[in-house]
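Structure first, then comments.
For this depiction, one protein chain was excluded, whereas all remaining protein chains were kept in their positions.
Letters A and B mark the chains in the order given here, with residues in each chain numbered from 1 onward.
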Amino acid sequence: MSRHADDLPEQLGLLRDAVAARNLTRGVLTGQESPPFVALAREAERIKGAGSRWNVRPLRELFDDARRLHDESGRTGADSWLAPRLHYTLRLTRAEAADPALWNYIALVVAPDYVVWRHLPKTARDGKRPAVTADRFCGPHYKQAFARLWWAAELFRDGDDYRPAVAACRNQDVLNTVLRLDVIDHRPTARAVTRMLEDGIVRTGREVNALATAINAAASTLMYEVLASDEGPDAEAFRYWMDELDMAPPAPRKTLPAGPGDGAIPEGAVDVMATYFEKLFAEAPVRGKEPKDAEEVPIDV
Amino acid sequence: MGNERGEGFGIWLARQLRRQDMTQAELAAALGITRAGVSAWITGRAEPREDKKRAIAEILGTDEATVHLRTVDAPAARPIAWYHRPAHADGGREFGNAAAFAFDADLAVLAREATQNSLDERHDDDHPVRVRYVLHELSGEHLRSFLDALAWEDLLPHYEVAAAQKQKVGGVIAEGLRDLRETDTLLLLRIDDFNASGLTGPEYGDGRFAAVVRRQLDSHKTSGHAGGSYGLGKATLWATSRLGLVLINSTLSTPHEGRRERRVIGRLDLPWREVDGQAYAGPAWLGEEDTDPEFKGVSRSWWADERTTERLHLSRVGSDPGTSFLVVGAHDAAGDAGTVQEMHDKIVRSLAENFWAAMTHGEATAPIMEASVTTLRNGQVLIKEERVDPHAHEPARCRALKAYLDGGTVDHLAGPEQVALAHVPLTVPPLRGDKGPGVDHRAVLLVTPADDADTKPNHLVCMRGNRMTVSVRRVPDLPMGTNPFQAVLLAGHATGARTEDADLAEAFLRASEPPEHDDWNRTEELAARYARGALSRIRDFRREMNTVVRHLVARREQKTGGGPAVLRELLRLDGGGTSAGRRIDSHPTVRNVDGELDSSGAWRVRVEVKLPPRDDAWVMMPVAKFDVRSGSKPSVRWAELVAGENCHVENGHLRFDARMSTASFSGVTDVASHPVPAEMARLVIDLQKARSGAA
Partner (left out) sequence: MKTLMPYATLAGEVTFKVAAAKLDGRDLPLSMLSQQERVVALHQVERQKWDEARLDLRVRIPEAELAEGPWSDVVCVAVLTEGVSNLRTVTRLNRSADGTWVGSPTLARDACRTRAELSVSVVATVDGVPGRIIGGSEENWLVDVLARKPVRQRELHINEVDFGENQKPYEWLHAFKDAPWLVETSGDMPTVHLNTGFEGITELLGSGGSTMEKAVRGLIAAQIATEAWTAMFHSAVSDIEVAEDGSLEWPSGWRDWVLRAMLPDVLPDLSPADALSEIHSRRVETSGWNELQPRIQYAASRRARVAKNLGTAIRELDRSDEGDQ
C-alpha cells in the first residue's frame, strides 16, 4: 500500500471536500484499498503560482521517515517528531493552511497509508473491521491527520523555537482538546500552557482537560490580550522565511529545525498568563479526583 | 458720518417750512424779501447769502450751524405720535392685514423670510451680512418704561375695540392683551442686520423703505434694486406680533434727506374699527405727522435721537448700514415653542436649516452671512449670544460645500469625510424670438456620506443665487443597499462663477420658480420669456441631477451570478427576510434569572420559568453551565434545588404543574464542580428535558 515517491505527482494540488468525501469509501478508511489516485489527480485543482513550496517529494520522504522511526516505539510518538518538521517543510501562510482542500490532497493522494498507519484503531466495536474516522482524512484543522500537526506547530511554537510545539504534541489531550480552543490564538496563552507542560505542572490528560476548561471558561470574562499584550508575529519575517525555502536544507531528522524568525513571544506576557493559569488550575477540580462523577451529561447549547 | 454733506438747501428748507406750518409767503415777509426769492431758494435755483441764512435760522428757531450743515431738522420737531389712517370714504372695511395673515406666525418661517431678505440686501459683497436675533422678555418697570415710550395709553382704546371683534385677528389680539395683562410680561423679538442696504429711499414711492413700511401687499421683487428685495415675506414680521406691531430703526447705506442713522418708524396693523365715534381704516404709524399736504393724516419716519431709540429698544451697535425690526408681543403660533428657551432654539434651528450654505465658508473665503441668537430678560442676559454653527446642524451638507469651496473634492468616495464632485449639464435655451443653440451651464453636484445621526439621508438640496435653497428632495430609485448620503446641487451663481453662462442659468432657473421659489418647473414666466423647449431643458436638468447622484453613490456594478432569482430566493439561509420558521415555544423556557455569589463561592439563583399551556405536568432538568470562549460549556452540579411556585423537586428534576403558565425554583451550585472559581466565569441557566434513567 505504501507508494513510491516516484509514482506521485510532482506538485501538491487542491482536493475539494466534496470530491474527498465521495472517495472516502469504507475500503479506504479500513486501509483495505487505496483511493483512486488517477481519478483524484484529475479532479484536483492546481495551486495558482506553483513553485518549489508545493513539491510533493520532501513531504512524502518526511512521512516515510516518521513512520520508519516510530514503527516500533509507538505511532503516537510520531506526532511530536513530525509536527515541527512538517511545518518547516510545508511553508504556508495561515490563509493557505486554512484551506481544507490542501490537506485533503495530502491525505488522499500523497499519504493515505500514513493516515491509516497513524489513526487506525487497534480494535473496533461490534466485531466490525476497525476503520479510521473520515475526519482524519477530511476534517477540521484539529482533527485532520496533517492539518492538526501543522497547526499545532504553528500555534504552539515560540518564534523560531519549535520546542514548545514538541511539548504540546507529546500530549494527545493537548492536540485533541487545547488545539481546538480559540483561546490559544493568543500566543502568550498558548505558550503559558506549554510551559506548564514543560514544568510538569500539568501532566495527565485529565489535568490538561481541566486546565483547558478553566482557561476557556475564564476567557468568557477576561480579555487575555489586555492582561498580557503581544504585538503578534512579524508578518514580513514570516514571508521572508517562506521565500527562503529553496535556500534551506531539508529538515534534520535528529535535531529540531529552526522555525520562522518572526519574533519571540514576550516573556513578560507569558509570565502573566502562566501565573494566572497556575492559580486557576490550582482551584480547578480535576476529573477523577472528584468525590463523585458527574451524574448527568447535559447537552451544550 | 464725518464730513458728510447735508441735503440740498431747497429741499431742506421746504421741509422746515412744512414742519413749521409756514408758507413761503410768510417766510418772505419775515425776511423782508419777495416770495419769488424764497421760491428760487426752494427750487434750488439760488441759495441765500450768509446774512439771510442767519435770519432764517432765527425764524426757524435754530442755530446757524444747522442751516449750514442741514443734516438735521430744525428743533421745532413735530410731535412723535400714532397716526391712525381714517376709514375709506367709501365705507369699505378690511378686517386685518391680508398679507400678515397669509402667513402662520411660525418663528421658523419668520427666521427664514426675514433672514432671506437680509441676505438679498447684502451691502458689501466682500463681507458677510451679519444677522442678529434678540429675544427680550420685559416685565415690571422695564415693561412700563417701554410701553410709555410706545405711547401705549393712546393705543389701548384701539386694541380694545379690535380685540372685541370676532375675526381671527381679533382673537389673536385679545389673546395678546390678556397675556400682557395677566402675566405682566411682553416678549420683544429684535432682528438686526448689518452690512445690509438699510431702508433707503423716499417715504413713499419706489424704494426699500416704502416697500417695507407702506406697501404691505407688494409681492413684487423686482430684479433691479429699486424696490429692494422685500417681498411678501416681510408680512411674517407683523404676523409674528400678537399685537400686529413692529418698530423699525434703519441705518441707511445711502443717505436720505442727508441723513443715514436712526431712521425710525413704527407700524401697527389692526382691522377696521371705530374709536370714539371715528372710523379707522386699519394701519397706524408711529412717527411724525407728514407735513406734505398730499399725505395729510399719515405719519412719516423721523430721525430719532439716541435716547429715543434706547427707550424703544431700537438702539443699533455701530454705524454699519442695516435695519432693526422689533416685533412687539412676539409669539410662535405653530405651538412647538412655548418658553423663551424653546423659541431661542427654534430660531437657531431654523437659521441653521435654511442658511447653512450661506454661513459655510472655505479656508480662504468669508461666509455670505453670519447669524446669532441671544435671549435677554429685563436687560440681563438669559441665554448668551449663540453663534449659529452650520456644521453642528448640517454636518454632511456643510462638509460637502466646504470641500467645494476649498477645492478638496474627489471623483469617487473612499472615506466617510470625503466629498465627491460631478457636473450636471444645463442647457439654457435662448429667449423667445432670439436665435441660437442655447448656452451650456455646468451645475456642480456634491455628494458625501451622511452623518450617523442623520434621520433624513439620501436627499438632494438644490441651490442657486446666494446659495438659497430651492428644494430638498429624496433622490428616487436608489438601488438597495445604498450607503446613506447627502447631496448638494449648486446652479447659476451658487456655483460661485460670475460667467455669462452662470448669469443666464441663474435667470433661467429663477424664471422657472413659482412664487414660493421652491421648485424648478413650468411657470408662466418661463413659457413667456423663453423659446420653445424650455420646459424640456428644465426636465432634462432635473432628471440628469438624479442620475448623477445615483452614479456617484452606486456600487460598482458586478454580474451578480448566483443563478436564477426564483431559486436564490428559496435558498436563502436567513429565510428570505421573512419570519418563516419562527414558532412560539412549545416547551418550558427560562424567562428570568436572578442570582449572586455567596460567601462559599457558590451561585445562588432564582429562576422564573414560562410554561406553554398543557394538560400534563412537565418534568424538566435544570441545567447550570459555565460559559466559555469557544466550544462546549462545562456543566456544574446543583448542591441544592428548592421548588418555588407551581413546582416540585423530584430526584434532581423539576416537575411543573399542569395548566400553569409560570413556575419558579431556586438553586445553589456545587462549588466542587466548578471548573473555575465562579467569579471567573459567566453562568448560563437552561432547562432540558429530563432523560429517563438519568435520575
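One rule holds for everything that comes next: a contact is a pair of C-beta atoms (placed from the backbone, for glycine too) under 8 Å apart; a residue touches a chain by one contact, two chains touch by 3 or more.
Here the structure is a predicted model, which means the values were calculated and not measured.
*Asks:* Using the contact definition given at the top, list the shown chains touched by the missing chain.
*Replies:* It touches the following shown chains in the full complex: A, B.
*Asks:* Among B:Gly233, B:Gly322, B:Gly465 or B:Pro634, which residue is in touch with the absent chain?
*Replies:* B:Pro634
*Asks:* Tell me which residue among B:Trp41, B:Trp603, B:Trp638 or B:Phe665 touches the hidden chain in the full complex.
*Replies:* Of these options, the touching residue for the absent chain is B:Trp603.
*Asks:* Given the contact definition stated above, which residue among B:Thr23, B:Ser319, B:Thr547 or B:Thr589 touches the chain not shown here?
*Replies:* B:Thr589
*Asks:* Please identify, in ascending order, the residues of chain A that touch the omitted chain?
*Replies:* 16-22, 42-45, 93-100, 141, 151, 154-155, 176-177, 182, 185-186, 209, 220-227, 229, 232, 235, 238-239, 294, 297-301
*Asks:* Which positions on chain B touch the chain that was left off?
*Replies:* Touch set of chain B with respect to the missing chain: 412-416, 418, 449, 452, 481, 483-484, 553-556, 558, 562-575, 580-581, 583, 585-593, 595, 597, 603, 605, 607, 627, 631-635, 678-689.
Quick note on the criterion: only the chains that are shown with their structure count from here on.
*Asks:* In the complex of these two chains, what residues of chain B are touching chain A?
*Replies:* Residues of chain B touching chain A: 621, 623, 625-635, 637, 652, 672-677, 680-682, 684, 686, 688, 691, 694.
*Asks:* Please output the residues of chain A touching chain B within their complex, sorted ascending.
*Replies:* 180-183, 210, 213-214, 216-222, 280, 283-285, 290-291, 294-301
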